[in-house]
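In what follows, a single structure is set out as structure tokens and then discussed.
Let's look at chain A:
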Amino acid sequence: SSGGGSGSGTPAASNGGATTGAPQKDQLVIAVNENFITMDPQNTGDALSSGVQSAMFEGLLIYDKDLKLMPGLSTEYSVNKDATEYTFKLRQNVKFHDGTPFNAEAVKINFDRMSNKDNNLRAYRNYKYIKSTEVVDEHTVKVTLNQPFSAMINKFTTGIISPAALEKYGKDITKNPVGTGPYKFVEWVQGDHLTVELNPDHWNKGAAKVGKIVYKPVPENGSRVAMLKTGEADVIYPLPEQQVETLNGEEGVKVERTPSTITRYVSINMLKKPFDDPRVRQAINHAVDKDAFIKVVKSGYGAQLESVMSPTIAHYAKQGTYEYNIEKAKQLLKEAGYENGFTTDIWGNTNSDTMKGMQFIQQQLQKVGITVEVKSMEEATLSDEIYGIKSPEEAKMNMWYVSWSSADPDNAMRSLFSSENFPPAGANTAFYKNDLVDQSIKEATQSSDQDKQKQLYGVVQENVFKDAPWIFLAVDEILYGKRANVNGVYITPSGGIYVREAAFQ
Partner candidate 1 sequence: MFRYIVKRLIEIIPIIFVVSLLIFFFIHLVPGDPVRLAAGKEATLEEIERVRQELGLDKPLLTQYINYMQNLLTGNLGHSLKTGLPISDMFENRFSVTMTLTFMSLGWALVLGLLIGTISAVFRNKWPDYVGMLTAISGISLPGFWLGLILIQVFSVTLGWFPTGGVDSWKSYVLPSLTLGAGIMSMLARFTRSSLLETLKEDFIRTGRAKGLKESVVVRKHALKNSMIPVVTIAGLQFGFLLGGSVVVETVFSIPGMGRLLIDSIAFRDYPVVQAVILLFSLEFILVNLLVDILYKALNPKIRYDS
Partner candidate 2 sequence: MSENIMEVKHLQTQFTRDNQKTVVLDHVSFHIKKGEVLGLVGESGCGKSVTSLSIMRLFKDTTGEITNGEIVYNGTNLLSISESDMRRIRGKEISMIFQEPMTSLNPVMKIGEQLMEAIRLHLGYSDQKAREQAVSMLTKVGIPRPSEIMGEYPHQLSGGMRQRIMIAMAMSCNPNLLIADEPTTALDVTIQAQILDVMKQLQAEEHMSMLLITHDLGVVAEMCNRVVVMYAGRVVEEASVYDLFDEPKHPYTKGLIGSVPKIGQKRARLDSVPGNVPTPNNMPKGCKFAPRCKDVMPVCWEKEPVITTVGKERFCRCWLYQGEGRDVHV
Partner candidate 3 sequence: MFMSKSLVVVDGIKKTFPIDSGLLSSKKSVKAVNHVSFEIKEGETFSLVGESGCGKSTTGRLVTRLLMPDEGKIWINGEEISKMKETKLREVRKQVQMVFQDPYASLNPRMKIRDVVAEPLLIHTKLSAQERDRIVAEMLEVVGLSSYHAEKFAHEFSGGQRQRIGIARALILKPKLIVADEPVSALDVSIQSQILNLLKDLQEEFHLTYLFISHDLSVVEHISDKIGVMYLGSLVESGPKETIFANPRHPYTKALLSSVPIPDPRAKRERIILQGDVPSPVNPPLGCLFHTRCPFAMDICKTTPPALREAADRDHFVACHL
């Protein structure tokens, strides 16, 4: 193919492609699958928007490409023993893109913005724990929580916005991002692309080398792949599993894979018969061949889910698998009184991947006599059916084919297994309730001791896995494609787009 040439990267231009046709390749095009929603990092709910924001914004801490915390706008921090007081030493000589200085006052303004209920920001969910933020001196802030919250440290990665810009733009800050990051905002053409350019005044000048980055939403999988082939895009994410093969052997193109934080499972409504019997749930787990699942549904990319979360997340404790064993499954069903199986249904959204997964489950359970009706529903309808109920007993859902992505153990476990989070109040859609688990999660949240946390989260993982509120399926792999001449651009396990070291060879 003509787009296969590597090196200079001119084919895109000669193809009349999306780039503005700079003679010297200094522009990186990243094609992603969805539209960005907002550029206000403090009011963002989707991974993609945060992925784009990470080029422009930095938090006091930042995630590196492997999801490890590293110093961002703060150089060091300390926590008191109860995990209620955080003190940050701020980086000096940092300026926002609009030229205003970054300092403790700026941090306070940002934190106050987020912790104020009336602002109705997404980040409030995490910042509501903050009782007060104090400016200790120009480059030191002290944050006091109103209750111990161990996961808080992860939340300090939220991007800090220029107070001047907040003042200036008000509500319109969503389309006028001003941060401190290695790239600064150029333009956002709704639905078409968002462009950022290198920030010459960045505190870590020189790490990122590409002059301009263009983010383009390209929803069609095949088109994204085609763009990579023609050179119209330098990086594409996600790369659909089924398409990897077409890129293998394609000159000038590299396929990258990373384990992700995304877990794939089927949530089982434990309040409903026959799923209230643990033997039934275990039987179902035994009846599903996870290897086959990965092969058929994920085209071979992915790993078995051996706990309740991805191994990339802190405090992961491997639990093993429910081995694929039809006899055992039948045995368990028989013990539970369902020798002849039963009929139920599985819900999922209308993505073709989901449909595929649900059909797979259907086929598998058929072998142990369970007849599953596949019901795909349009996302918002589905969400309404699942979360829009008045009380847990009202839930009509039996099984739900779904995935969850989180960057920290609190989010991975408390949201999904804590009994206070039964819908409609939260995302514990399996209606899983185990006092020990509830207790352990609570304690872990309130401790700043890493070892203690590890131990407590271990307990949670072990119990949940044993109780089988889910069919444990897989951990996704992140697949993305890039042109061979692109360096230093990564997709993080949680789907973030890491461009802090972007460069062309």
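Candidate entries met the following condition: all candidates are chains of the complex that A comes from, given by their letters.
Note that contacts are C-beta pairs under 8 Å (C-beta built on N, C-alpha and C of every residue); 3 or more make two chains touch, one makes a residue touch a chain; residues count from 1.
Values in this document were obtained by computation on a predicted structure and should not be read as measured data.
Only one of 1, 2 or 3 makes contact with chain A in this complex, and that is candidate 1.
Those residues of chain A whose C-beta lies close enough to touch candidate 1 in the complex are 1-3, 11, 14-18, 31, 35, 37-38, 45, 117, 120, 122, 124-125, 171, 174-175, 189-193, 216-220, 222-223, 226-227, 229-230, 232, 378-381, 383-385, 387-388, 411, 415, 421, 424-427.
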